[in-house]
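Removed from the display is one protein chain of the complex; every other protein chain stays in position.
A, B and C are the chain letters, set down in written order, and residue numbers restart from 1 in every chain.
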Amino acid sequence: MTLAIGVDIGGTKIAAGLVSDTGTIVQSVSEPTPDDATKIPAIVADLVERLAGDERPVGVGIGAAGFVGEDRATVRFAPNIDWREEPLAAHVRALVDLPIVVENDANAAAWGEFRFGAGEDTDDLLLITIGTGIGGGIVHHGQLFRGGFGVAAEIGHMRVVPDGILCGCGQRGCYEQYGSGSALVRDARERVSNGDPGAASIAALADGDLSRITGPAVTKLAQDGDPLAVELLTELGRWIGEGAAVLAAILDPSVIAIGGGVAAAGDLLLEPVVAAFETHLPARAHRPEAALRLAALGNEAGIIGAADLARVEPA
Amino acid sequence: MTLAIGVDIGGTKIAAGLVSDTGTIVQSVSEPTPDDATKIPAIVADLVERLAGDERPVGVGIGAAGFVGEDRATVRFAPNIDWREEPLAAHVRALVDLPIVVENDANAAAWGEFRFGAGEDTDDLLLITIGTGIGGGIVHHGQLFRGGFGVAAEIGHMRVVPDGILCGCGQRGCYEQYGSGSALVRDARERVSNGDPGAASIAALADGDLSRITGPAVTKLAQDGDPLAVELLTELGRWIGEGAAVLAAILDPSVIAIGGGVAAAGDLLLEPVVAAFETHLPARAHRPEAALRLAALGNEAGIIGAADLARVEPA
Amino acid sequence: MTLAIGVDIGGTKIAAGLVSDTGTIVQSVSEPTPDDATKIPAIVADLVERLAGDERPVGVGIGAAGFVGEDRATVRFAPNIDWREEPLAAHVRALVDLPIVVENDANAAAWGEFRFGAGEDTDDLLLITIGTGIGGGIVHHGQLFRGGFGVAAEIGHMRVVPDGILCGCGQRGCYEQYGSGSALVRDARERVSNGDPGAASIAALADGDLSRITGPAVTKLAQDGDPLAVELLTELGRWIGEGAAVLAAILDPSVIAIGGGVAAAGDLLLEPVVAAFETHLPARAHRPEAALRLAALGNEAGIIGAADLARVEPA
Partner (left out) sequence: MTLAIGVDIGGTKIAAGLVSDTGTIVQSVSEPTPDDATKIPAIVADLVERLAGDERPVGVGIGAAGFVGEDRATVRFAPNIDWREEPLAAHVRALVDLPIVVENDANAAAWGEFRFGAGEDTDDLLLITIGTGIGGGIVHHGQLFRGGFGVAAEIGHMRVVPDGILCGCGQRGCYEQYGSGSALVRDARERVSNGDPGAASIAALADGDLSRITGPAVTKLAQDGDPLAVELLTELGRWIGEGAAVLAAILDPSVIAIGGGVAAAGDLLLEPVVAAFETHLPARAHRPEAALRLAALGNEAGIIGAADLARVEPA
């Protein structure tokens, strides 16, 4: 058994795992993401050393939220970490004597799902990760689709509403303003603020403090049958599914997997996604349809995928 | 010099060419598309024989508007020809003793531009063809991007306006309802019907018969400086460019080429395309930008690309 | 008891009634609308004479679909009848020795509902009539709201979707393209054409002939519990209610009545109208809300209102 290390650098946490060649996380460790981005390489190196121990991992794959260069070594830009053209692989390599590859976090997760999760049975997978924003990763004919500059699959910024809700990317009407966990939370809070009589359960949740209305809390209410919570998840699923239909027209995946934290809502989310996808797929009667399913690896997809990339596509 | 034959089956014409391995059309022939689709294979075979003559072409590539199966032999569905799961390669192969490959026409054109035209200097090309509708072809890392079922790059049916203009595909708000030559013509006719005082030149063109308002006629007026014609082309370019920005977020091409008949408008079209693309590209300040340019091969891109595919990716 | 005559000139039928001063139709007659619009005054005169008999009606009110001038005598333009600046009152007056007033048909219906129907208890009524298109009539502080040129309340052409579905008026995205009976029928047919598996009952209705899918037929299916028919009526109601919320922000009526043929769907339509209205009313928590209800007079509202206008607002 060969082992590799996967690292997932997020806005709040750096998580790492020692991963087997069958996609199993043998051991995992994590540290908070520091405010000072220059400290990140040392933390990554420390996590790697703690995991490596006496093992001889073949390499380290690092997934990072942001634009990763086609060199698979540089982070061009990250929305939540102060990096601009950061030579991340070199900085870590200076501290750790292992091959390092860097990949966009959603790409790494898509690769993980392709190899060991919801896409194991296909060569053409689209992963849509629904979290604070929307991320995406594309596997085409068994290869990661990186694009000409390494920044493909930024599906969260596909415009779904012209002149729509303002997005942090500087544009309006981006997919993630309608189909992400943040959108779910924003809509739930709006209903309470607007005095919607149907929002009693959600308002009780808030108890005067709108910040208590979170995605998991709304999902829990929906699972308990609260009509407005169900309506909000249905609406969220509708947006996700309509966007997935556009992506299918462009990318023609065989499988579309829905991952990210919001996917924990399960069928409450997946069913409206599928319904909207089917209704909005262009020329549906005349083409094979992608299978829509929940992702399988949860939050570990990024670590598993990054580790595997270090093994099968070493630097 | 090896030769190959490229065939482009359109709704009104079947055009074919004998193509050199440097992408030059040595000889070309064509026939009208028959109403009876069952006669198409014989016409294709006849054109191939006329072109082959004493030469020994290495194969035949056929580009067809429609969904082509991942077998590169079957047309699943064509919007303008009565084909359903048509085994086109087999039917032609029965009449012609040469290897046959079938490809979607926009894919073939993209391949042609990649090999010998606007994408010669890149490995990551998106071709957007603006004609009656909008077609697309994607080359990624030097390979044609076909998708899981062979029907990728149907970018004309990307939804750009929720609840928008009805499209023949059964959906609403498709890209080609806003950014195609048909959209240009429709809008020009509307301005005349609505009695827009600025539409005097276009109305003079129609002289009572709206069918005389065509894309080339509006383009000609724009080139002569008619303000409304310029406005209409600018509006068309705006839609094309805004869509291109979404496609760039998803596909991250290095080069985006604009082809199809409407591209004959040249800079009158390209300038607003570029302006809208730049304004609408998400996170523009933090990512490399695709080069936008006019396609180079004109209407022959499909023939050239299909022939080349028969050479480099034989059946 | 004073009597007056109301006439409703529609695209297919000219209906007239002898109406009491309590809004009761004492007697009614009708004739088909002739293709030749110049014959309409004679038909109206004939109907009036048949109704008048030995009675002494105080006048004749004529409701007509189209733009009626502020003189309450001229039809400026009608979408379905070949009239341009038609001096309708004068033409009828030449044949009938009674005072004649002409009013837009939806305005007449709104007046009827205000005086004897759903708006009896208010001075500020908005009537939304949902038929082939969407019409509107406004009563403000007990007076008909006619606008500066007599053509107010053309609410069916309020734009609800920028760059939306094309409308016969030359614009895009008009309210009646989403909230009318025609929209309901179009959407039902689309579902069948697109091969939606949920459309089995509607497809059975069509039995190969899409023209058999009508508004009443879909409504009947919904009343019988067919899920897709219910979904389509719910979607229709959503559009109507969202538009009503915009109209409430502009017009601030005390009562909004929903009339026209589609209102026969009753609560199946009204409930989603109310839900969407409440969700979309701006600053809802801080303002009194209009009561939303079904209209009360059905298809006779126009005749009753026109007759009453002849009595209370004579020429």
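By our rule, a contact is a pair of C-beta atoms (placed from the backbone, for glycine too) under 8 Å apart; a residue touches a chain by one contact, two chains touch by 3 or more.
As the structure is a computational prediction, the values presented were derived from the model and not from experiment.
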| item | value |
| --- | --- |
| Per the touch definition above, residue among C:158, C:184 or C:294 touching the missing chain | C:158 |
| Touch criterion as defined above, residue of C:103, C:196 or C:242 at the omitted chain | C:242 |
| Selected from C:29, C:42, C:58 or C:167 as touching the chain missing from the view | C:167 |
| Options C:31, C:46, C:123 or C:271, residue touching the unrepresented chain | C:123 |
| Footprint left on subunit C by the chain that the document does not show | 67, 76-77, 79, 84, 122-124, 136, 140-141, 143, 145-155, 157-162, 167, 169-171, 174, 242, 245-247, 249-255, 280, 282-288, 290 |
| Subunit A, residues in touch with the chain not shown (by the definition above) | 161-166, 170, 172-173, 178, 190, 193-194 |
| Interface with the undisplayed chain - residues on subunit B | 162-163, 194-196, 278-279, 284-285 |
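Rule of thumb we're sticking to: only the chains that are shown with their structure count from here on.
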| item | value |
| --- | --- |
| Relative orientation of copies subunit B and subunit C, as a Cα rotation angle in degrees, nearest 5 | 180 |
| Whole-Å gap between the CA centroids of subunit A and subunit B | 34 |
| Where subunit A and subunit C are represented by their mean Cα positions, the distance between them in whole Å | 50 |
| Per-residue overlap in subunit A, given as positions that touch at least 2 other chains | 162, 284-285 |
